[in-house]
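Note that this complex is displayed minus one protein chain, with the remaining chains in position.
Presenting subunit A:
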(Lines give C-alpha, C1' and ligand atoms only; values in the text may rest on other atoms or scores of the structure.)
Protein backbone atom coordinates (compact mmCIF):
# COMPACT_ATOMS: atom_id res chain seq x y z
CA UNK A 1 0.00 0.00 0.00
CA UNK A 2 2.65 2.48 1.16
CA UNK A 3 4.80 1.62 -1.81
CA UNK A 4 2.09 2.97 -4.09
CA UNK A 5 2.10 6.28 -2.29
CA UNK A 6 5.87 6.52 -2.62
CA UNK A 7 5.80 5.75 -6.36
CA UNK A 8 2.76 7.30 -7.92
CA UNK A 9 1.51 5.44 -10.96
CA UNK A 10 3.33 6.94 -13.95
CA UNK A 11 0.36 6.11 -16.16
CA UNK A 12 -2.26 8.81 -15.85
CA UNK A 13 -4.79 6.64 -17.72
CA UNK A 14 -4.93 4.27 -14.75
CA UNK A 15 -4.28 0.57 -14.90
CA UNK A 16 -2.80 -1.55 -17.66
CA UNK A 17 -4.73 -2.64 -20.73
CA UNK A 18 -5.97 -6.19 -20.18
CA UNK A 19 -5.97 -8.02 -23.50
CA UNK A 20 -7.44 -11.52 -23.77
CA UNK A 21 -6.26 -14.09 -26.35
CA UNK A 22 -8.67 -16.98 -26.86
CA UNK A 23 -9.51 -19.57 -29.48
CA UNK A 24 -9.45 -23.33 -30.04
CA UNK A 25 -6.59 -25.60 -28.97
CA UNK A 26 -3.35 -25.26 -30.88
CA UNK A 27 -4.29 -22.31 -33.09
CA UNK A 28 -1.27 -20.34 -31.89
CA UNK A 29 -2.35 -18.32 -28.83
CA UNK A 30 0.90 -18.85 -26.90
CA UNK A 31 2.93 -18.22 -30.06
CA UNK A 32 1.04 -14.98 -30.65
CA UNK A 33 1.76 -13.87 -27.08
CA UNK A 34 5.42 -14.78 -27.48
CA UNK A 35 5.47 -12.77 -30.70
CA UNK A 36 3.91 -9.74 -28.99
CA UNK A 37 6.41 -9.96 -26.15
CA UNK A 38 9.29 -10.16 -28.59
CA UNK A 39 8.01 -7.17 -30.54
CA UNK A 40 6.75 -4.98 -27.71
CA UNK A 41 8.79 -5.72 -24.57
CA UNK A 42 11.38 -3.13 -25.62
CA UNK A 43 8.94 -0.26 -25.43
CA UNK A 44 6.07 -1.43 -23.21
CA UNK A 45 5.88 -2.95 -19.73
CA UNK A 46 4.23 -6.33 -20.22
CA UNK A 47 2.96 -9.22 -18.12
CA UNK A 48 1.33 -12.48 -19.16
CA UNK A 49 -1.23 -14.75 -17.51
CA UNK A 50 -1.88 -18.20 -18.92
CA UNK A 51 -4.90 -20.36 -18.20
CA UNK A 52 -4.12 -24.02 -18.47
CA UNK A 53 -6.17 -27.11 -18.21
CA UNK A 54 -3.13 -29.04 -17.03
CA UNK A 55 -0.94 -27.07 -14.59
CA UNK A 56 1.24 -24.40 -16.14
CA UNK A 57 2.41 -25.76 -19.50
CA UNK A 58 1.75 -22.58 -21.44
CA UNK A 59 3.46 -20.46 -18.81
CA UNK A 60 6.49 -22.76 -18.98
CA UNK A 61 6.51 -22.55 -22.79
CA UNK A 62 6.51 -18.78 -22.64
CA UNK A 63 9.15 -18.61 -19.93
CA UNK A 64 11.32 -20.96 -21.98
CA UNK A 65 10.87 -18.72 -25.03
CA UNK A 66 12.86 -16.11 -23.08
CA UNK A 67 10.82 -13.22 -24.44
CA UNK A 68 9.89 -11.77 -21.06
CA UNK A 69 11.21 -11.89 -17.50
CA UNK A 70 9.97 -15.24 -16.16
CA UNK A 71 8.44 -13.65 -13.06
CA UNK A 72 6.10 -11.61 -15.26
CA UNK A 73 4.55 -14.80 -16.65
CA UNK A 74 2.06 -16.40 -14.25
CA UNK A 75 -0.24 -19.38 -14.60
CA UNK A 76 -3.83 -19.75 -13.46
CA UNK A 77 -4.96 -23.32 -12.97
CA UNK A 78 -8.55 -23.73 -13.97
CA UNK A 79 -9.59 -27.01 -12.35
CA UNK A 80 -10.75 -28.45 -15.67
CA UNK A 81 -13.07 -25.45 -16.11
CA UNK A 82 -11.33 -23.19 -18.65
CA UNK A 83 -14.69 -21.66 -19.62
CA UNK A 84 -15.58 -20.83 -16.03
CA UNK A 85 -12.24 -19.25 -15.20
CA UNK A 86 -12.45 -16.65 -17.98
CA UNK A 87 -16.16 -16.01 -17.94
CA UNK A 88 -18.39 -17.02 -14.99
CA UNK A 89 -16.00 -17.05 -12.03
CA UNK A 90 -13.07 -14.93 -13.08
CA UNK A 91 -11.78 -14.63 -9.50
CA UNK A 92 -8.62 -16.72 -9.96
CA UNK A 93 -7.62 -14.60 -12.96
CA UNK A 94 -8.46 -11.28 -11.33
CA UNK A 95 -6.34 -12.17 -8.32
CA UNK A 96 -3.33 -12.74 -10.53
CA UNK A 97 -3.97 -9.63 -12.65
CA UNK A 98 -4.15 -7.54 -9.49
CA UNK A 99 -1.09 -9.24 -8.02
CA UNK A 100 0.94 -8.41 -11.16
CA UNK A 101 -0.35 -4.84 -11.29
CA UNK A 102 0.56 -4.49 -7.63
CA UNK A 103 4.07 -5.89 -8.00
CA UNK A 104 4.84 -4.07 -11.26
CA UNK A 105 3.22 -0.69 -10.77
CA UNK A 106 3.90 0.55 -14.30
CA UNK A 107 2.46 -2.20 -16.51
CA UNK A 108 1.14 -1.12 -19.91
CA UNK A 109 -0.43 -4.37 -21.07
CA UNK A 110 -1.41 -7.61 -19.34
CA UNK A 111 -1.91 -10.40 -21.88
CA UNK A 112 -4.24 -13.22 -20.80
CA UNK A 113 -4.27 -16.53 -22.66
CA UNK A 114 -7.39 -18.64 -22.25
CA UNK A 115 -7.14 -22.38 -21.88
CA UNK A 116 -7.41 -23.87 -25.37
CA UNK A 117 -11.10 -24.56 -25.62
CA UNK A 118 -13.79 -24.77 -28.25
CA UNK A 119 -15.36 -22.13 -30.46
CA UNK A 120 -17.77 -20.82 -27.82
CA UNK A 121 -15.35 -19.77 -25.07
CA UNK A 122 -14.87 -16.01 -24.74
CA UNK A 123 -13.64 -13.70 -21.98
CA UNK A 124 -15.89 -11.78 -19.64
CA UNK A 125 -15.66 -8.02 -20.23
CA UNK A 126 -15.15 -7.80 -16.46
CA UNK A 127 -11.80 -9.54 -16.92
CA UNK A 128 -10.42 -8.09 -20.17
CA UNK A 129 -10.77 -4.74 -21.90
CA UNK A 130 -10.45 -6.26 -25.36
CA UNK A 131 -10.01 -9.74 -26.79
CA UNK A 132 -8.48 -11.44 -29.80
CA UNK A 133 -9.94 -14.69 -31.10
CA UNK A 134 -7.39 -16.92 -32.85
CA UNK A 135 -8.21 -19.46 -35.57
CA UNK A 136 -5.76 -21.12 -37.89
CA UNK A 137 -5.93 -22.26 -41.49
CA UNK A 138 -5.06 -25.80 -40.44
CA UNK A 139 -8.41 -26.07 -38.66
CA UNK A 140 -10.07 -25.85 -42.05
CA UNK A 141 -11.20 -23.07 -44.36
CA UNK A 142 -14.82 -23.37 -43.25
CA UNK A 143 -14.37 -22.51 -39.59
CA UNK A 144 -14.59 -18.75 -40.06
CA UNK A 145 -17.82 -19.04 -42.02
CA UNK A 146 -19.41 -21.19 -39.31
CA UNK A 147 -19.16 -18.31 -36.86
CA UNK A 148 -19.75 -18.28 -33.12
CA UNK A 149 -19.41 -15.57 -30.51
CA UNK A 150 -15.61 -15.23 -30.62
CA UNK A 151 -15.35 -15.40 -34.41
CA UNK A 152 -18.16 -12.94 -34.93
CA UNK A 153 -17.70 -10.48 -32.12
CA UNK A 154 -14.23 -10.60 -30.54
CA UNK A 155 -12.51 -7.24 -30.98
CA UNK A 156 -10.11 -8.84 -33.46
CA UNK A 157 -10.15 -12.14 -35.32
CA UNK A 158 -6.77 -13.58 -36.25
CA UNK A 159 -6.56 -16.30 -38.88
CA UNK A 160 -3.16 -17.71 -38.05
CA UNK A 161 -0.55 -19.85 -39.83
CA UNK A 162 -1.38 -18.55 -43.31
CA UNK A 163 2.00 -19.95 -44.38
CA UNK A 164 0.47 -23.42 -44.04
CA UNK A 165 -2.42 -22.73 -46.44
CA UNK A 166 -0.86 -24.43 -49.50
CA UNK A 167 -0.29 -27.61 -47.47
CA UNK A 168 -3.78 -27.86 -46.08
CA UNK A 169 -5.64 -26.80 -49.22
CA UNK A 170 -7.11 -23.60 -47.81
CA UNK A 171 -7.78 -20.49 -49.89
CA UNK A 172 -6.69 -17.78 -47.45
CA UNK A 173 -8.30 -14.89 -49.33
CA UNK A 174 -11.58 -16.76 -49.30
CA UNK A 175 -11.29 -17.63 -45.59
CA UNK A 176 -10.56 -14.00 -44.71
CA UNK A 177 -13.48 -12.83 -46.81
CA UNK A 178 -15.77 -15.33 -45.05
CA UNK A 179 -14.48 -14.12 -41.70
CA UNK A 180 -15.09 -10.46 -42.57
CA UNK A 181 -18.59 -11.32 -43.69
CA UNK A 182 -19.30 -13.26 -40.48
CA UNK A 183 -18.08 -10.23 -38.51
CA UNK A 184 -20.05 -7.66 -40.42
CA UNK A 185 -16.81 -5.99 -41.48
CA UNK A 186 -15.07 -6.16 -38.06
CA UNK A 187 -11.27 -6.41 -38.11
CA UNK A 188 -9.66 -9.63 -39.35
CA UNK A 189 -5.95 -10.25 -39.75
CA UNK A 190 -4.45 -13.16 -41.66
CA UNK A 191 -1.26 -13.82 -39.67
CA UNK A 192 1.88 -15.83 -40.05
CA UNK A 193 5.08 -15.58 -38.09
CA UNK A 194 6.87 -15.72 -41.43
CA UNK A 195 4.94 -12.77 -42.89
CA UNK A 196 6.36 -9.49 -41.58
CA UNK A 197 3.59 -7.36 -43.05
CA UNK A 198 0.96 -9.35 -41.16
CA UNK A 199 2.87 -8.93 -37.90
CA UNK A 200 3.00 -5.17 -38.46
CA UNK A 201 -0.73 -5.16 -39.08
CA UNK A 202 -1.26 -6.90 -35.72
CA UNK A 203 1.03 -4.46 -33.92
CA UNK A 204 -0.81 -1.52 -35.45
CA UNK A 205 -4.11 -2.91 -34.21
CA UNK A 206 -2.72 -3.32 -30.68
CA UNK A 207 -1.32 0.22 -30.71
CA UNK A 208 -4.74 1.51 -31.68
CA UNK A 209 -6.47 -0.37 -28.85
CA UNK A 210 -3.87 0.77 -26.35
CA UNK A 211 -4.28 4.39 -27.42
CA UNK A 212 -8.05 4.12 -27.07
CA UNK A 213 -7.63 2.56 -23.63
CA UNK A 214 -5.26 5.29 -22.51
CA UNK A 215 -7.66 7.93 -23.69
CA UNK A 216 -10.29 6.31 -21.47
CA UNK A 217 -12.42 5.57 -24.53
CA UNK A 218 -12.23 1.76 -24.63
CA UNK A 219 -15.52 0.12 -23.77
CA UNK A 220 -15.14 -3.65 -23.19
CA UNK A 221 -17.60 -5.53 -25.38
CA UNK A 222 -18.94 -8.96 -24.56
CA UNK A 223 -18.85 -11.25 -27.62
CA UNK A 224 -21.44 -13.27 -25.76
CA UNK A 225 -21.81 -16.99 -25.23
CA UNK A 226 -24.55 -17.25 -27.87
CA UNK A 227 -24.84 -17.26 -31.62
CA UNK A 228 -26.22 -14.05 -33.07
CA UNK A 229 -29.99 -13.91 -32.77
CA UNK A 230 -30.33 -13.17 -36.48
CA UNK A 231 -28.85 -16.57 -37.33
CA UNK A 232 -31.27 -18.47 -35.14
CA UNK A 233 -34.06 -16.57 -36.86
CA UNK A 234 -32.85 -17.46 -40.33
CA UNK A 235 -32.64 -21.09 -39.32
CA UNK A 236 -36.17 -21.03 -38.02
CA UNK A 237 -37.31 -19.81 -41.43
CA UNK A 238 -35.54 -22.60 -43.22
CA UNK A 239 -37.37 -25.25 -41.26
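Just so it is clear, contacts are C-beta pairs under 8 Å (C-beta built on N, C-alpha and C of every residue); 3 or more make two chains touch, one makes a residue touch a chain; residues count from 1.
Note that in this section contacts and distances are computed from a predicted model.
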Choices "Urease accessory protein UreF", "Aldehyde oxidase", "Amino acid/amide ABC transporter membrane protein 1, HAAT family" or "Acetolactate synthase" - which one is the UniProt name of the chain not shown: "Urease accessory protein UreF"
Contacting the left-out chain in the complete assembly, out of A:25, A:64 or A:80: A:80
Missing-partner contacts on subunit A, residue numbers: 53-55, 57, 77-81, 84-85, 88-92, 94-95
